[in-house]
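Removed from the display is one protein chain of the complex; every other protein chain stays in position.
Let's turn to subunit A:
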Amino acid sequence: MSTTNIEEKQFLLRFKCDTKSHLTVLDHDVCMTQCPDKLCTVFCPAEVYKWEGKRMQVGYEGCHECGSCRIGCPYQNIKWEYPKGGHGIVFRLA
């Protein structure tokens, strides 16, 4: 089967998760009060960011480490680091 949604796509991947997030939302109030569109929840290709009414939930475990959120957050409100060596996403094909 060819995938039809993001859950099925993410399910194809292998991750070696660290116990600590490499992505940090610096100030959840900025998301709440200044960012009505919550753009990271739209353009993140792995649906890492989910707005939970009061704070941004960061599902770093499914991150592709593409860097879009660091560059695309209009408030530079995301601290972006690489996961610890050998951790994070493990692409097996392309």
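Going forward, a residue touches a chain if its C-beta (ideal position, glycine included) is under 8 Å from a C-beta of that chain, and two chains touch if they have at least 3 such contacts; residues count from 1.
Criterion: contacts and distances are computed from a predicted model.
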"Formate dehydrogenase subunit delta", "Sugar ABC transporter permease", "FAD-dependent oxidoreductase" or "Histidine kinase" - which is the UniProt name of the missing chain: "FAD-dependent oxidoreductase"
Absent-chain interface as seen on subunit A, which is shown: 1-6, 8-10, 12-13, 16, 37, 39, 42-43, 45-47, 64-68, 70-72, 76, 80-86, 88-94
